[in-house]
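Input: one structure, supplied below.
Rest of the complex left out; these chains stay put.
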Amino acid sequence: MLVVMKAQATPEEVQAVCDHITQLGFRAHPMPGAQRTAVGITGNQGQIDQGNLEELSGVAEVIAVSKPYKLVSRDLKEEDTVITFPGTNATIGGRDLAVIAGPCSIETREQAFAAAEQVAAAGAQFFRGGAYKPRTSPYAFQGLGEEALKIMVEIRERYGLRIVTEAIDTEALELVDHYADVIQIGARNMQNYSLLKAAGRKRKPVLLKRGLAATLEEFLMAAEYVMSEGNYQVILCERGIRTFADHTRNTLDLSIVPAVQRLSHLPIIVDPSHGTGKRNKVIPLARAAVAVGADGLIVEVHHAPDKALSDGAQSIYPEQFVQLMDECSQIATVLRRNIPHGIELTAGVKA
Amino acid sequence: MLVVMKAQATPEEVQAVCDHITQLGFRAHPMPGAQRTAVGITGNQGQIDQGNLEELSGVAEVIAVSKPYKLVSRDLKEEDTVITFPGTNATIGGRDLAVIAGPCSIETREQAFAAAEQVAAAGAQFFRGGAYKPRTSPYAFQGLGEEALKIMVEIRERYGLRIVTEAIDTEALELVDHYADVIQIGARNMQNYSLLKAAGRKRKPVLLKRGLAATLEEFLMAAEYVMSEGNYQVILCERGIRTFADHTRNTLDLSIVPAVQRLSHLPIIVDPSHGTGKRNKVIPLARAAVAVGADGLIVEVHHAPDKALSDGAQSIYPEQFVQLMDECSQIATVLRRNIPHGIELTAGVKA
């Protein structure tokens, strides 16, 4: 259920509505919009009396939401969600596209800095690098853990790049939340509901990757899990689905970008690296992702992909990343969008 | 097996090689390239003696082709195949992108002309319209048949648009070959080998749609069936594959475009209408198809989609087609390609 406040409703009236909902044993999710605030109600303890809510001061109307997703829905919030990164000009979900780039795994300080320097020079605003790697084999390289997180903090200090990295469990989540700027939840964990709820209790933005066999509704419901705990900064990410097609590692489903944008106010970005699994297909699919209307890209870049400890075959060379940025910037312009060249730090705020 | 002729080999020498191959009981497929001619050898009657071939005058080398597709392969022909339409500036496979547009089915002369006028005005060079419709139900509208073909001939005469239409069986093939400019083989018939071979015996270009469950190799092998009969003008078309995803009718697999372009010299275009099945996703996916590097688009346009006898839900309005042409043209420019605005008839040649 959804309570739409009047345009002129005061913060106190919004608060009173939230308190009323809480007293009834439900959870209130106020979502300020350009025109007015809506308050989402969640909880599964039974039916709520719509009449009483409509009587409260400042309430315009009460709407039943029939879709299984509530907070994710454009019914609740018509405007696009724009995620900001205080102290910088970086955003995700607005007119500017977000480009997140870096190696699959942080392997050494040198390797990480080599990649970071080049992606920063090419204009990326975000740096990705795996500290905790979910690997098919228990005997494969599992990531450097906290050491990798500390290296990425140094990279943020040096280059200003905001840090995106995956939390594979609740333990890693605490550290990722402490060190990084965006908490990534991987495709294999898209329906790890305990992890989603734990991420929902953090206040850092969450980058949620689509599961390999997830329908659109399941994908949105996974985001709803995060939001239901009070963290409304969710970035969706298409990274390929599993099909019979064998010319790529996964089949990148770009049609989900406009599909998400119709139903939800959340930003959605695309991962052409995992989405294809092949270096020679990353640039074409990155261009296609921008052309389809994605809000950003997450791309694997490695200075020496042949020596990468993981995912070398799908990592592009730094010079390819320069080409990718150039071509994607031009395509963004056609859609009246923009890829900012590099991050700018706001005066007086530490990067 | 593949015979590469010397750069200075004469037409007589090429002919002599072909004759020799034919005498051995195989089939010779000469493929002229920018630098030199290669001659593909097909036939399954056993092994051929490589030494004798190498001794023939004008032969540079003889190469064994290990891939299952021979004539389709870039090994045989390095340059992109460019299909021309005599008497016009239209091409498929070169720097210019081909845009094929029109209604799913030809329903009436009026409906067909209404669509044709608008797609011609918006700059399309090719007109599509179903005369024979492969429908899931035997009780659904099956197309107007030859009557529809005649209407499309009138459209070609009026607007200059080249005609693309599907042949669903060998009987329809004769008529389509007679009236149309491009013979379309539909997705359901991608492995109807008798039809492929019959189309291979025609000399009109063949537009071959990928089957709903076809791998890249099966797709290329279907083209090989057409080419093995001597028709080398094949245009491949991605139109969506069947997956678990339910937010679109099919899942458009854009990654097959660069995959085909690596392996084959044949042009590949994209059908965002069948590929999504939803009107609101056609323009975004058309943009993405151009951005990924496709050689053209085939799009369903209907002046009154709600009244269409077939596929109304995925047909775009004429004004949307104008927008599509505009946005796709700009994206083509980024890739240093071009969408020509409308067809031009060469002086002295009847359209």
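The letters A and B name the chains in turn, as written, and every chain counts its residues from 1.
As a convention for this text, a residue touches a chain if its C-beta (ideal position, glycine included) is under 8 Å from a C-beta of that chain, and two chains touch if they have at least 3 such contacts.
Remember, it's a predicted structure, so these values are computed and weren't measured experimentally.
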Homo-oligomer size of the whole complex, from 2 visible chains: 4
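We adopt the following convention: only the chains that are shown with their structure count from here on.
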Cα-centroid distance, chain A relative to chain B, in whole angstrom: 39
Chain B to chain A touching residues, read off their complex: 213, 215-216, 241, 243-248, 251-259, 262, 275-276, 280-281, 284-285, 287-293, 327, 330-331, 334-335
